[in-house]
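Below is one structure, written out as structure tokens, with a few remarks after it.
Just one protein chain is left out here, and the rest sit where they should.
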Amino acid sequence: MRRRSLVAAAVATALVVTGCNRGSGDGGSSSNSAPIVVGSTLSLTGAFAATGQIHKIAGEEFVERLNAAGGLLGRKVEWKVLDDQSDQAKVSQLYERLISQDKVDLILGPYATPNILSAMAVAQRHGYILPQHSAVLAPQLTYECQFPAWSIGPTPNSFIPNQLFDALASLPTPPKTVAVLTSQSGSAAFVSDGFGSDKTGALSIAKQRGITVVADVHYPPTTTDWAPIATQVRDANPDLVINNGLGVDAVNILQAMKQLNYRPKQMFGLFPAPGPLLALGDLSEGMLSVSMFEPNKPILDKLGAQATEITTKFSEKAKAANLPYTVFETQATASWNAWEILTGAVKATGGTDQKKLCDSLHDKGVDTTFSGHLTFDPKSFNFWPTTQTLKQIQKGDWVVVWPADKAAAPLAGPRA
Amino acid sequence: MNVVQATLSGALIGGLYALMAIGLSVTWGVLRVINLAHFGLIMVGAYLTLQLATSWGIDPLLTLLVTVPLMFVAGAALQWLFDRLALSEFNSLLVSFGLLIITIQVTHNVWTADFRRMGADVNPYATASLSVGRLVFPVTTLIAFGLAVVVVAGGHLVLRRTFAGRAMRAIAQDSAVAGAFGVDHRRLSLLLGGVVGATAALAGTVFSLSNALTPDTAYEWFGIVFAVVILGGIGEVVGTFAAGILVGVLSGVVSVVWSPATAPFVLFSAIILALLLRPRGLFTIGAAR
Partner (left out) sequence: MKKGGLGLLGAFLVLAALGQFAPELGLPSFHLILLGSVCFWIAQATSWNLLSGYSGYFSFGQAAYVGVGAYTTAVLTGRHGVGFFWTVPLAAVLCGLLALGIGAVAFRLGSLRGEIFALLTLAVPFILAAFARINRAVDGGQGTTLPLPEYPGFLGTFQQFQYLLALAVAAVAVGVAFLVQHTRAGSALTAIHDNEDVAEVLGVPTFRYKMLAIVASGVLGGVAGSVYALQIGFVTVESVFGLTIPLFVIVMGVLGGRSHWLGPVIGAVLIVTLQDRLSSYGLDEYNSIFLGAILAILVATAPAGLYARLRARPYAALAGFVVVFGVLYILNVWGEMLDWLVAGMLAAALVAIVLGTRRRPAAPAAAAPAHLPESTVEDVGAPPAIGPVLVECREVAKYYGGVHALEDVTLDIRAGELIGLVGPNGSGKTTLVNLLSGATRPTRGVIRIDGHDITRLPPHRIAHVGLARTYQIPKPFDSMTVRDNVATAIMFGRTPMSLRQARPLAERHLATVALDHLADARPGRLNLHQRQLLEMARAIASDPKVLLLDEALAGLNPAEVDNAVRVVRRIHASGITIVIVEHLLRVLNQLATRIVVLDRGSLLADGDPQTVMSDPAVVRAYLGKQAHV
């Protein structure tokens, strides 16, 4: 019995080994009529899928528009997007497949910082350029041909708190006390605590500016019961609540505070899911957050008809895909930028030679619809001077309020 | 004051934990099925409440009229399946885990992975609360606690006082012998499966009242719900309730006094300790098992 199964196994192994030479012979050969294939993964299922979907819709719209306008270098562009299931281990595997097996011409980053870091290692091994949407923590992104589509400058951990405090300092009654609520997630905690040996963050900057930190709470990303956090904030009753959290953290905290009959005077949320906050109605009015772009009328007017068209089309597609929040904002903008970085470089070099693409971006930068001309300096990990703004919920909508020259409406102060 | 408030809020949210755990505990103790698909039922119940409330604009609590019967049928169907397959306790865990994965993926395909929550217009409960002096009781947790009390009291009375309840306890001890005494094992377990499904609907609705939904949340419940089941004693209705409150209070107080980050650490260390000292549960009086 055992011998039989061994023989069977041996034959199977032999077949596999001899067969391995064959297969995947085609692909890779690029005649001029063949489409240019762009490969990437996105988290279409799993923990990051909520945002992954936004990037998918934005990317599809971009490719559609691009092909409608004649494609790239006269060739159609085809986007091969795979689902990494929000699993980092899958990301490196899939990028390896896109590059070495499917032999795609170009790649684009996945969504979420851990995934991007995994993809970056593969891109580096194969020398592909990697425009990426959403990893903002500059020192982590060490590959010189990685190009961020969303930049908070080289030190986001000090830029974000400083921008927030600057904005609030412009008010008649700047905050004197602050409560900092930090999610222990790699994508948020650095804004409170700094990164690596650089300990600058909201906590240290507040102290430095003479603002008293009356509550400093770190909570795990798996938190389900928000009442204890809300209780602490209520009792400290600060002028400002900073929530360096993600997703629906801010919603949960606001709601838990409301259940205690408490409303924060002013609150800032780092990377909240935009839709659920608006669904809170009056409760979230005045909430602050960071933004790269909001389709506010004055801003769209400044950018021109094309931007309006893109954002409107996106919303239609998002609605058709059953997304609950359909506005073209930061994440979609990052996606658009990434595509423009990629295609801009191809246009500038007239080909898909990765080395040339990388050099061209370093030398000439690229033009984007929503963030203007971007320049990439390898010394600051290619993070371009940030255009990030602060947005605020005003009358049930997100509006850019800071800095003043980019604002669509003035910053509203704390509640009475 | 903080600690008093945290204790009370914790106890109340413990009602929700108990509501989620009770079905799992009873099917495990009485029917010898570790039904992970229960988490899937809770999830689907929550999404149904959200969907019905938002698209028809009805009060989320009224959706129970739809979700409870639906989940009753689903629970009974699950139980029918487990009966048919005649699985061992451990294999039931694996099969139901397979079903849970499928349920979550289907939920995902239907409602997307995005955070869904009922808007303030349809859900007046999310932010409402009662206050007594400085102490505040959120309405959602009061509802959870109230429902848990009803389910626990009802379950306890049924299991103790009625023929069906005694028959179920007999099944728990030895289904073959119980069968010999004229207990219709099949029909009773279908009934119990249905009732357990109904509790999943209750838990789902209550959860959706105060939380944003995303399909993967179901996995996040594993830790705390199993903690409640184990601490309460498998198959112990009242014990599960007590354990729910204990877990709620413990994590609430640790979060306030120490930090929310420490809460899971303390909670799960406490569970290991409890498992070592009283593996049959802290509140076991010796009922179903």
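For reference, chains read A and B in written order, and residue numbers begin at 1 within each chain.
We take it that a contact is a pair of C-beta atoms (placed from the backbone, for glycine too) under 8 Å apart; a residue touches a chain by one contact, two chains touch by 3 or more.
In this text the structure is predicted, and so the values were computed from the model without any measurement.
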| item | value |
| --- | --- |
| Partner chains on view for the chain not depicted | A, B |
| Given A:97, A:347 or A:364, the one touching the chain that is not displayed | A:97 |
| Hidden-chain contact residue, picked from the options A:73, A:121, A:236 or A:321 | A:121 |
| Which of B:31, B:87 or B:122 contacts the chain that the document leaves out | B:87 |
| Contacting the left-out chain in the complete assembly, out of A:79, A:111 or A:195 | A:195 |
| Subunit B, residues in touch with the chain not shown (by the definition above) | 28, 34, 85, 87, 89-91, 93-102, 104-106, 108-109, 219, 222-223, 226-227, 230, 234, 259, 261-262, 264-265, 268-269, 271-272, 275-276, 279-280 |
| In subunit A, positions touching the absent partner | 1-13, 15-17, 19-24, 44-45, 47, 82-83, 85, 87-94, 96-97, 99-101, 113-114, 117-118, 121, 125, 137, 140, 142, 184-186, 189-190, 193, 195-196, 220-221 |
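Just so it is clear, only the chains that are shown with their structure count from here on.
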| item | value |
| --- | --- |
| Residue numbers on subunit B that touch subunit A, as the complex places them | 1-2, 5-6, 9-10, 13, 105, 108, 111-121, 126-129, 131, 136, 138-141, 210-212, 214, 216, 220, 223-224, 248, 251-253, 255-256, 259-261, 263-264 |
| Partner subunit B, residues of subunit A touching it in the complex | 44-47, 49-50, 52-53, 184, 217-220, 222-225, 227-229, 231-232, 235, 247-248, 251-252, 255-256, 258-261, 273, 275-276, 279-283, 321-325 |
